[in-house]
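Just one protein chain is left out here, and the rest sit where they should.
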Amino acid sequence: MKYDVVIIGGGLSGLVAGITLQKAGKRTAIISTGQNALHFFSGTFESLQEPSQRIKDLFLEAGVRVHYNPGVRLTPMGTFKEAALSLEDIDLFPSEKIGKRVLIVNFQGYHDFFSSFLAEGLEKQGMQCRVRFLNLPELERLQQSPSEMRSVQIARTVDPLWEKVVQEVRLLLKDEDTVILPQVFGLADTSVPGRIRQGIPARVVFAGTLPPSVPGVRTQILLRKRYQLLGGTYLMGDEVVRAHVHEGVVHSVATKNLDSHYVEASEAFILSTGSYFSKGLVANPFRVYEPVFGLDVEYKEDRNAWYNPSFAGDQPYMHFGVKASADLLALKDGEPLQNLYVAGSVLGDTHPEFGSAAGQAIQSALFVADKILGL
Amino acid sequence: MKLQEFTSSKHNFEECMKCTVCTAYCPVLQANPLYPGPKQAGPDGERLRLKDPYFFNKALKYCLNCKRCEVACPSGVAVADLIQAARIRYDHTPPKLRDRMLASTDFMGSLARPFAPLVNFGTGLGISKTLLDATLKIDHRRSFPKYSGRSFEGWLKRHRKEQAAFPEQVAYYHGCYVNYNYPQLGKDLVKVLNALGIGVQLLEKEKCCGIALITNGMSATAKKHADHNVAQLRQAVMDKGLKVVTTSSTCTLTLRDEYPNLLGVDNADVRESILMATRLICEKLEQGAQLKFKADYHKKIAYHVPCHLERLGWGVFSERLLRGIPGVEFYLLDSACCGISGTYGFKKENYETSQAIGEALFSQIRALSPDVVACDCETCKWQIEMSTGFQVMNPISILAEALE
Partner (left out) sequence: MKPNEFDVIIIGGGITGAGTQRDCAMRGLRTLLIERSDIATGATGRNHGLLHSGARYAVNDSESAEECIRENMILRRIAAHCIDETDGLFITLPEDDLGYQQTFVDACRKAGISAEIIDPDLARRLEPSVNPSLIGAVKVPDGSVDPFRLCAANMLDAKLRGGQVRLQTEVTGFIKEGDTVVGVHTRSRLTGEEADYYAPVTVNACGIWGQHMAEMAGVKVNMFPAKGALLIFAHRVNNVVINRCRKPSNADILVPGDTVCIIGTTSTRIPFEECDNVAVTPDEVDLLITEGAKLAPSLSETRILRAYAGVRPLVSADDDPSGRNISRGIVCLDHEVRDGLKGFITITGGKLMTYRLMAEIATDLVCKKLGVDKACETAETPLPGSEEKSYEAVAQKIWEAPTTAQKAAASRMGTRAARIRTGNKRDDALICECEEVSVGEINAAIDRLEVSTLTDLRRRTRVGMGTCQGEFCACRAAGLLAKAHGCVERERRDLEDFLQERWKGNFPIGWGDTLREAEYTQWVYKHVLGL
């Protein structure tokens, strides 16, 4: 199969690059080993500069509304983390004082939302908190399974019932100015969080849950849909097993599903395979390597130096990444491959100018897409 | 020394990161709370079963084997294989008469075919449906696929000579559906391949791929089918140097992947030569072959990638072919399970679950209101036609129809 550009890795970075290139008229394919880190997305971008209109548009055209409002995000443990950009349903506050009196509402039997930690964290900041549980009979069906009272399943159940949720919360509400709900709304119907906000006469804050992240899954679905509507080919659940490289040029890749039916790109390949979790980087007892092309990886030789013995401390291994030129062309044996670009967290911290995590995923992907488009 | 040089465990289930992604994509979980879910039934359960088979949970039977968990898994865990393999290894409940009947698609087909009009009349009657429901627990709301009076094999044998005249040859694994229920699909394939200069021949004697046997707890019989079929495939591939094409995504997945992964039947030497016909046609077109289409063809087509084609990763080929037909208005439906999963949805106890699962797909189809739904799977076809009233055609049949 022949494309202009083949993108290996279908997470945030791969999708941003894919959408950008399709929009510019390129024929592209994304090869993705299953779903990706967007499923654990907090919904906020930490180290992003004021995003260009281009980034906002890219998201907006996919139906993902984001807002730029540097401040702090309320975490599910009742602490605050700095962030600059967030999905529409996730608030960023100027300070840790998010309200005076707070009503925290959870669903009965839902263990992945930490109302008591939220309350304790906010009370430490001087807020008054009350925790209440909603008992929706419709959710009882889910609880027949001991393990499946999970965010996504709840969202599927409660999205159509948003009016009922609003009514119930209104009944619980006394004199609170702020209501905190778990982020389990707006999976298929993106208008639900907004409707809930309108229906409750207090500020409504959606706080995170254990994975899967409903805003993250929604973002993945919308971006993928946008990419496919633009004509992109998304090969889900496939994995590149071999690359054919000749004299510094990548010609094609072989995948698990397509075996001898090679995937070729006439202009460029993009490697956006993520870090260890998605096997963009692989560690064995002796080294850290990049498994598809065997690219150069920035890491420490001494295994002992990969870890910080303190869990809370900064972990050196999380900074390792594939080496790339200033143009983000991948390096192999010290030389750049002529048509292989690298984007997203597989870069580790090798190019700090692109930020980290979700911010890096977007900015490096746009940079790479521009290079391919000759911009 | 191999000291943990392999980055990932060779025990595939250990690669599970407990990330829960699979649970978000399991169609059964959304409809049936009695199912423990792919994570619990698959990698989590596997550790317990390795401790003691006593931990095997019979509720694993609710798994559709749609393999969507495997497609979604970021870690490459063969979740559905783990579940099906556990059922094969630990569930020794003898299958019910109903399940044995539903599973024996070729046996039932060869029995029913000579009496097709009678059988079709009989199974279509309200009274028989009520009887089947009451006695065998086959849901009365289901319609049985009609049996064809003449088999596809008989038809192709009659055209053997003209097919042999084509310079290039492929073997066709047609499956039970084409042979007993819908020979037209086989004829459509012959038309399309002939248009590319390729003649079609049968395997010497194919048997049902056996997927229904596997899912209905008759893996020993399934293994016999697999041994037989692999020998047949070898004859075609190794002795005659032919590729083997198929038109059913489930048969293809079974021949290629379920045989080695679930039944322990080694097919490594023939696996890569078994292709969906759509893939072969795409390859031919990429190599420069051309198809001539009707000038006045016009159709609004909604394409549903069946679960097993999604797992094969080959939906892209059908999509390409359909998009390539001039006059086709193409819509790719959001990937979702139709809920039938072979014989699963026929069982009375699964009917509600089956329909609930399919609803996400049905509503998309209703909203689009296409002229035809395209799909590479016969059981999806029954389900979608029964549940939405829209006609469903295999992409090969659409191609054949659009050809000049």
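Couple of notes before you dig in:
Per-chain numbering from 1; labels A and B assigned in written order.
Keep this in mind: contacts are C-beta pairs under 8 Å (C-beta built on N, C-alpha and C of every residue); 3 or more make two chains touch, one makes a residue touch a chain.
What you see is a predicted model, and the numbers here were worked out from it, not measured in a lab.
Every shown chain touched by the omitted chain in the complete complex is listed here: A, B.
Of the listed residues A:116, A:191, A:266 or A:338, the one in contact with the hidden chain in the full complex is A:116.
Only one residue from A:37, A:200, A:322 or A:337 touches the chain missing from this view: A:37.
Contact with the chain that does not appear here is found for just one residue of A:51, A:211 or A:359, A:211.
Of the residues in chain A, those that touch the hidden partner chain are 37, 40, 42, 73, 75-77, 79-81, 108-109, 111-112, 114, 116-117, 119-120, 140, 143-144, 146-147, 149, 208, 210-211, 213, 275-277, 279, 282-285, 303-304, 306-307, 309-312, 315, 317-318, 357. Although one chain is not shown, part of chain B still touches it, namely residues 1-11, 13-20, 36, 39-40, 43-48, 50-52, 54-55, 57, 75.
Methods note: only the chains that are shown with their structure count from here on.
Centroids built from CA atoms put chain B at 33 Å from chain A. If you check the complex, the residues on chain B that touch chain A are 3-8, 17, 19-21, 23-25, 29-30, 33-37, 39-40, 70-76, 272, 279, 282-283, 286, 310-314, 316, 319, 332, 334-335. Within the complex formed with chain B, the chain A residues making contact are 1-2, 33-36, 39-40, 141-145, 147-148, 150, 152-153, 156, 211-212, 217, 225, 228, 233, 235-239, 255-261, 277-279, 282-286, 291.
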